[in-house]
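Once you've had a glance at the structure underneath, I'll fire off some questions.
And now, chain A:
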Amino acid sequence: EGYNGAALAAKEINAAGGIDGFMFEVEKFDTKEMTPDAVLSAVERLKATDNLGAIVTPFGSLSGFEMDYVAEIGVPYMVAANSNQYRSIITEDPEFYKNTWSLAPSYDAYQTELPKVVNQMIESGSFAPENKTYAIIGSDNPYSMPIYEGLKKAMDADGWEMTFDDVVPPVEINDWRVMLSKIRENPPAVIINTEASSSNAAAFMNQFMEDPTDSLLFIQYAPSVPEFVDLTKENSTGVLYNMLGGPISAKVSDRTKEIGEKYAAEYGYDSSIYGYICYEMVYLYADLLKEVGDPSDYDAINATLAETDKEMVHGRVKFDPETHLSIQGDGYLPIQFYQIWEGDRVTIYPPVYATGDSRTPPWMAN
Partner candidate 1 sequence: MTRTLVFPALFFGALALLPLMTDDSYVRHIAIIALLYAVVVSGWNITLGFGGVFNFAHLALFAIAAYATGILTKTYDWPSWTGIPVGIGASVIAALVVCLPVLRLRGIYVILVTFGFGQLCFQFVLNQRELTGGNFGFVRIPPLKLFDYSFRSDGGIGYYYVALLLLLITVVLIHRFVHSPFGWRVMALRENEPYAVARGIALARVRLSTFAFSAIFPGAAGAVYAQYVRSASPDMFGFSFLTIALSMLLLGGVGTIWGPIVGALVFSVFSELMTPLGPGRYLVTAVVIVAILRFFPKGLSGIPEAWQTWRKRAHAGRDVAPQP
Partner candidate 2 sequence: MSLLTVSNVTKSFGALRALRGVSFDVHRGEVLGLAGPNGSGKSTLFNVLTKIPVGPDSGRVVLDGVDLSGLRPHQIVRQGLARIFQTETDFGALTVIQNVLVALPRGIGRDVRLYALNLLEDFGLADQADRPASEIGVFDRKKLMIATAMACAPRVLLLDEPAAGLSKPEVGAMAKLIKQINRQDVAIVVIEHVMPLLLDVSERLVVLDFGEVLAEGLPGEVVRDPKVIEAYLGSEAQAHA
Partner candidate 3 sequence: MPEPILNVDDLVTGYGRQPVLHGLSLSVLEGEALGLIGPNGHGKTTLFRTVSGLNRAWSGQIRFMGEDITGLSAAQIAERGLVHVPQGNRLFPQMSVEDCLDLGAFSPAKRDNGAATRDRVFAIFPRLAERRKQRCRTLSGGERQMVAIGCGLMGQPKLLILDEPTLGLSPRLKGELRDAIGAIIETGVQVLIVEQDPEFLRRLTTRQVYIEEGRVREDFDAGSLEHDKMMEMYFGLR
C-alpha cells in the first residue's frame, strides 16, 4: 500500500509535467522475508540503481539496522513507523544519520495520554466507572513494551488500581479465553490491550464480546487497521483506540479526503495509513527537488529536508534535530483517539480534530 501511495503521487506529478523537467519513477525493492541479508540485498540493489533520488518506505526493517547502509549511500531516506527503534539509533549520532528522517513522531505520547481521555469521558458522562481499576495486557515486542510500561505508570499515577497484568508473546494468538476469564473473575473498569497485531486484536475483541464485562475497552493502535472492522463487524462498536501520525479524519481535513478518494478511485479499496504517508513523502520530495534543483546533490536535499515545516495529511511536520523524528504535540503531529461506532471511526480527541463525542460502549449501556 505504501508503494501504491507513492506510485499514485508520482503519477500525478509526472502528469503535471514533473519537477524542473525531472520525471519520477517509483521502483519497488522487495525485502523478501525481511531476513537481514535480504534487506541488505535490497539496499545493495538500491545502491546500484541509476538516478536514485530518495527512498521512501513505511519502514525498512523492524530493527532499523538498514539505516547504517543507507547512511553510507547518503540518499534521502524517509520512514514513517517504528519510531522508537529509529530514534534509539539516531540519537547516538544524529549527524551520521543526516539523511534519515521519520514522518512519524516519537511514540512517547502513547504512554501518557490515555488517562486524560478516560477522565474526559468521565467528565462528559459517557463513562461512569464503579471504581478506578484496570486490567492491562502487554505484547512483548520492542514497539509495544514501552507503551505497556508507560501506560501502567500513567494509570497508576492517575490513581488507578491494577487488577490484572499479563504479557503475551509476539506470535499469533487465537485464544484469549483463559486470559479473559481471569479478567472476568474480577471485572475492572478499564481494560487495556497493547496488542499491535490487528488480527490478534480482532480475535481479542470477538472473544471479549462473547461475554463482555462492564468495562471500557481500549486497544492500542491495532483497531486503526481497516481489516480490524471487517473482522469484528458489529462487535467492535464502542472500542477505543489511538494513533500517532495517522491521517486526520477526512471530515475535518480536506487533504485526507482528497488523497483517500484518489486512492480509492485508483485501486478500488481504501488505503491504510501507509498509503497516505508514502503519497505525502513523494510530494515532500517533490518540494525538496524544486528547491534544490539537482536530484544527485544528496547533501543539499538532506539539508533542506531537515528544515521541513509542512502541513501534511497527518498534521504539521517539523523534525526534531536530535531524533530526526517529527515533533509531536500541540501545533505539530497530534495523538488522536478514536472510537469505532458501527464501522465508523469517530475522532474523540483532541478536541480540535474531533468529529464526534465519545459514547458509552453498547455492552455497558445498562
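What to note about this one:
Note that contacts are C-beta pairs under 8 Å (C-beta built on N, C-alpha and C of every residue); 3 or more make two chains touch, one makes a residue touch a chain; residues count from 1.
Behind the choice of candidates: all candidates are chains of the complex that A comes from, given by their letters.
All figures in this text were calculated on a predicted structure; none of them were measured in a lab.
Within the complex, chain A makes contact with only one of the listed candidates (1, 2 or 3), namely 1. Contact residues on chain A toward candidate 1 in their complex (touch as defined above): 30, 32-37, 40-41, 44-45, 47-48, 61-65, 68, 85, 89, 140-143, 145, 169-171.
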